[in-house]
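Omission of a single protein chain aside, the complex is shown with its protein chains in their original locations.
As written, the chains take the letters A, B and C, and residue 1 is the first residue of each chain.
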Amino acid sequence: MLENLTKKDLKPLVVPYITGQMRDDWLDIIYQMANAKADAIEVGLPFSDPMIDGPTIQESSKKAIENGATTDSILDGLASLDIDCPIYIMTYYNLIVRVGIDRFVERVVSSKVKGLIVPDLPLEEIDELNTATRSAGVSQVLLVAPSTPDLRMASIAKRSAGFLYTMGLMGVTGERSSLPQSALETARRAKKVAPGDLPVLVGIGVSLPEQAREITKYCDGVVVGSAIVRRILNGSKIDEIGEFIQSFKS
Amino acid sequence: MLENLTKKDLKPLVVPYITGQMRDDWLDIIYQMANAKADAIEVGLPFSDPMIDGPTIQESSKKAIENGATTDSILDGLASLDIDCPIYIMTYYNLIVRVGIDRFVERVVSSKVKGLIVPDLPLEEIDELNTATRSAGVSQVLLVAPSTPDLRMASIAKRSAGFLYTMGLMGVTGERSSLPQSALETARRAKKVAPGDLPVLVGIGVSLPEQAREITKYCDGVVVGSAIVRRILNGSKIDEIGEFIQSFKS
Amino acid sequence: MDEPDSTGRFGTFGGRFVPEPLMQALMDLEVNFRKFWSDPEFKGEYYDILKNFGGRPTPVTFLKNMSNDLGVNLYLKREDLAHTGSHKINNVIGQALLAKRMGKSNLIAETGAGQHGVATATAAALLGLKATVYMGAVDVKRQGLNVFRMELLGAKVVPVESGSKTLKDAVNEAMRAWVKEVDDTHYCLGSVMGPHPYPWIVREFQRILGSEARSQIYEILGGKYPNYVVACVGGGSNAAGTFSGFVDTDAELVGVEASGGAALTYGTVGVVHGMKSYILQDEVGQILEASSISAGLDYPGVGPEHSFLKENKRVRYETATDSEVLSAFKILSSSEGIIPALESAHGLAWIIKASRTGEISQGSNVLLTLSGRGDKDVAEVKEMVDRGTVI
Partner (left out) sequence: MDEPDSTGRFGTFGGRFVPEPLMQALMDLEVNFRKFWSDPEFKGEYYDILKNFGGRPTPVTFLKNMSNDLGVNLYLKREDLAHTGSHKINNVIGQALLAKRMGKSNLIAETGAGQHGVATATAAALLGLKATVYMGAVDVKRQGLNVFRMELLGAKVVPVESGSKTLKDAVNEAMRAWVKEVDDTHYCLGSVMGPHPYPWIVREFQRILGSEARSQIYEILGGKYPNYVVACVGGGSNAAGTFSGFVDTDAELVGVEASGGAALTYGTVGVVHGMKSYILQDEVGQILEASSISAGLDYPGVGPEHSFLKENKRVRYETATDSEVLSAFKILSSSEGIIPALESAHGLAWIIKASRTGEISQGSNVLLTLSGRGDKDVAEVKEMVDRGTVI
């Protein structure tokens, strides 16, 4: 029941990110992302205090909240989608706790969301949520970082479902002009300890197709966040966004 | 040799005050004071830190210093006068110490000044100066205040020469609209302890002829300071000042 | 007050809700703290600095005039007399020493009122570390004196422009900064909050406050403990330190929050800044902005141990409004010659109210921790008075 992300071809996996309701046409953007052959889409629930996000995603969260975004409104929007590209929700833990874990997971399931990424929930704190997601068939994606030692990385990978979210660097979300050494190294280490069927995706700091090509020598794909969010914030047209995502696939 | 002030008629003694060099025509004002039948004239050497002076005399001191007044320039001016009204110098002790006690007293004598009033020199501190003034025949006028007990007042009076300067109230120089009870009381007490030939004059707060008339029921005369200095500061004409002094004699 | 359990929890509160890149640092910190806190040499150095540099022990002062007026016996534990002017120095000296033993060369810190920032800058100067202090842009403005002080002490002050631009955002920004520099940088957290092991570490470093107060007041009262022990609660560090000295006595313990930042009184359970605790949040889970005249209590969360102490009813939590606080601020200044920090004035405000209503019965002995001095606040209070905002 907990399916991992799988490759449709020989190309690396590409998972674009968008903050829910950050622009009025956010659902159209998601359609376009699916059309652009995204392998999955990460949708953020905006939180007032996003500890691991840089200025770009912080701003998108602020916009979304000003647009009236709530957990409910975003999940309702996602429920209305008709695409076969899996959706992963990214959210800070408080938004889950506030609704109640079981109710939250129910809502997620009824919105046809595939999985959850909760960046402020390290291995030691996942149990309560994990019990609920497992029994509901929701994939809980865990994160590893350059600072994570091998043994711990293996334990995290073992508990991760959907894919393994590998932070490319020690830092917050945001664009970087070049890929740090730590990203390659961490990707390599993550790939080594991850179970064979669990794709390893690198996120945080992957902003350009060249960077994606370089890193996917060591892993299975990338999550592209701030680079896309900046374009959406700057008013890029929907098909420009689609083209940008496609450029990662070529 | 140390003559006390004596009454020329039945009228009370009137001693007007002026700060030396406070106006360019200060020597003319002194002539006018003498003409107006002042019994003596108190001339202040301006000091930067006049502890017992109120705002009016402070301002005259400031003006005088700005006009270039120094101990020498004022004494030179006084030396040039040709009047038979005795002059008493009022000064703070530092101006004396700075010149040197003996030199200062010499200068005073050569300027035909009759006596000295040094308000920050209480009984306990007069000896050094007093040795010099006595041998030079300069009258050293001492002060008593409402707070001075009878015995102490008697000791002070015994050492005072020229007259006994009786502070009418506990306060600094300046005009008051009415005579305080303390002035009458202190005048009465001073008169009682003063040697018979030492005139008792009340100063500080005597600003109007009526006040002078009232107080001189108990003593021999008055010193009029701020009320005159204010007129000089305000630009009163010389004869107006003369008339004001005369009004105390009528 | 005990050690948290192996998951860093006091009852159900606490934990370590942080991104993975910080986990290693938190685990290292816990290991090192455990090691050094039981090392007599480390403890000796810590106590020595607090004594010879920090001015400890601080006295307990009997307030004769106010006691007369209120009919209760009021005592102050004088953290305003500690070096830098508040209890914050106790914690930072401990953490800076720990950081040094751990081989870190930089400190980062968040600050609200600026007292923790000043204390951190001070400890950094003393121990030869570099300090960077994150401070909400709103607080930078209202606590200008403390900004200058930090800069003179050689620290870099970074104004935080995100969110409500106050303490909570400074914490977020400090955490973000820490993620990037976790290798050579220690995050010197300023209160008993944040992820495990911070609530525990900070309480232990503030324990000195409570231990001193305990033996001082016991002697003053001739072998008794006070009926009430009161402290203000922002994150909760001065209160935690204070209560640690009295939790096993039968003193009634009272924590006083700013009514505009009263997580324990008006909040609900949630997760923010790495901890599970009471927080002020809206119905969907967005954290609310606190709003109080005192920058140091302008915080929508509270340390997890306080949530635990509230639930198990060992401590009772009350609130004081801005105007009650200003009035207490002025009363203490003009009737005892002690200008309190606005934060500390919250505790006093409650005592005044409760004494007047008779809730604190006449003749009771009441100990208040005066967590800091009010010099940092006088310009602001003066302005409010001049503007006529307050009487």
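Heads up, the rule we're going with is that a residue touches a chain if its C-beta (ideal position, glycine included) is under 8 Å from a C-beta of that chain, and two chains touch if they have at least 3 such contacts.
This one's a predicted model, so the numbers in the text were calculated from it and none came from an experiment.
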item	value
Omitted chain - touching chains that are shown	B, C
Of B:E3, B:D49, B:D76 or B:E185, the one touching the omitted chain in the full complex	B:D49
Omitted-chain contact residue, chosen from B:G77, B:G137 or B:G171	B:G171
Residue among C:G337, C:G363 or C:G388 that touches the chain left out of view	C:G337
Missing-chain contacts mapped onto subunit B	47-55, 58, 65, 70-72, 92-99, 119-125, 142-149, 152, 156, 167, 170-172
Touching residues on subunit C - with respect to the absent chain	51-53, 55, 58-62, 65, 78, 80-83, 85, 121-126, 128, 144-145, 148-149, 151-154, 329-330, 333-339, 374-375, 378-379, 381-382
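The rule we apply is simple: only the chains that are shown with their structure count from here on.
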item	value
If a chain touches subunit A and subunit C alike, it appears here	none
Distance from subunit C to subunit B - Cα centre to Cα centre, in angstrom	66
